[in-house]
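This report concerns only the one structure given below.
Note that this complex is displayed minus one protein chain, with the remaining chains in position.
Here is chain A:
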Amino acid sequence: MIRQRKSTTAAVATATALALALTACSSKAEETGKGDGGGGDEGGIATDIGVTDDTITLGSLTDMTGPYATLGASITQAQQLYVKETNEAGGICDRQLKLEVRDHGYEAEKAISAYTELEPSVLAFVQFIGSPYVTAVKERIDEQDEVVVLPQAWSASLLGSKYIHMIGTTYDYETINAIDFLMTEKGIEEGDTIGHIYFEGDYGENALEGSRHAAEEAGLTVVEQMIKPTDEDMTAQVGALGRAGASAIIVSAGPRQAASVAGVAAAGGLNVPIIGNNSAFAPQLLATDVGPALMNEFYIAIPALPIGSEEDGPQALSETYSAEYPDAVLDSGVVAGYNAISLFGEALQVACDNEDLTREGIADAMLSQESVDNGFGIVHNFSDPEAPSSLESFITKPDDSVPGGTVVVREAFASDMTGSFSRE
């Protein structure tokens, strides 16, 4: 009996010791400070997550091995270039910038994991490819992590958060601007029929909202053709649009589909203007057989100056980028990535002037930017979480004689029809 009691005592003692050990040596045990302002350095600058006395760590969730590999590579390289330039010039707020990049290959599990992994150690995310995954963590961003995210996606479904800022106009406004261009410069009139070939999913469906609105405003008829990202031959769609009497075609799909539309239309004698959203073109297309067709009556609406522009911003970027990455292709991703991180850099500077490099400080600094122009042709306003940072688009045209393969045919503008547009 005594023995038995002894062993019981031992068991109780072990259990107690275990319970104590559990909590005592866990590094996860609650420390004071997290979440309520955090510490500060001698300079009096408040900091919390991702900022030390000499480094500011930024997260980047990219796709370098999946369907958006070329875009992801361009964005990431452009952002690394910005980091390098900024650090050589002394950094921001006496701190060096550092990018933590995770490649998720556009896979849900990896993307969410990468976010979870980086979130506790970065000040903000300057790149996040994949709107489904941004939406997936949106609730966490808003209610829990309160971290600024600059997604590389232009779908309106990401609007409405004071932490998530899209750079440039969303696809719906872009499509309205595209139709405005067709009407003012390509002779499309009230009563005409236009065709819209769009991807299943948020990109295409968001663009479709724009074309439906513009059509209603301008008295046009839209013939809709939904396709899947795996559909690459557009013969059936273009044929259907031709039979429906479309006098212009909008393409809210990928470069392959846009090339097919242009090629099929040219071969079939359907001589109508074709206009694509910014994701519908890649400079590599110009070297293919459809190159001549694309340079004929094909246009692209884009949310910032193209990389081949003569303006200072893109010109300087294309020179330094080509020097840093001699083998890389100059495409819209280069501008998109650099544009995003340099706008974030401006906000970082504002936060530094406010002596508040906390997540809250940077979120407020972002929201306080009502008119910021970083040399890419667009003035951004980040103060309204419900609206994109700009409603303006450039209209460009493929041209194989310039780097990046596109030239501007109409300077930045926002159509009058954007004013009356509201989302469901």
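One rule holds for everything that comes next: a contact is a pair of C-beta atoms (placed from the backbone, for glycine too) under 8 Å apart; a residue touches a chain by one contact, two chains touch by 3 or more; residues count from 1.
Here, contacts and distances are computed from a predicted model.
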Not-shown chain resolves in UniProt (candidates "Branched-chain amino acid ABC transporter permease", "GSCFA domain-containing protein", "L-serine dehydratase" or "Monovalent cation/H+ antiporter subunit D family protein") to "Branched-chain amino acid ABC transporter permease"
Touch assignment to the omitted chain, from A:91, A:105 or A:291, lands on A:105
Given A:85, A:146, A:200 or A:399, the correct residue touching the omitted chain is A:200
Residue list for chain A contacting the dropped chain reads 3-4, 7, 18-19, 22-23, 26-30, 62, 64-65, 73, 76-77, 79-80, 99, 101-105, 107-110, 112-114, 116-117, 120, 131-133, 135-137, 139-140, 143-144, 157, 200-202, 205, 324-325
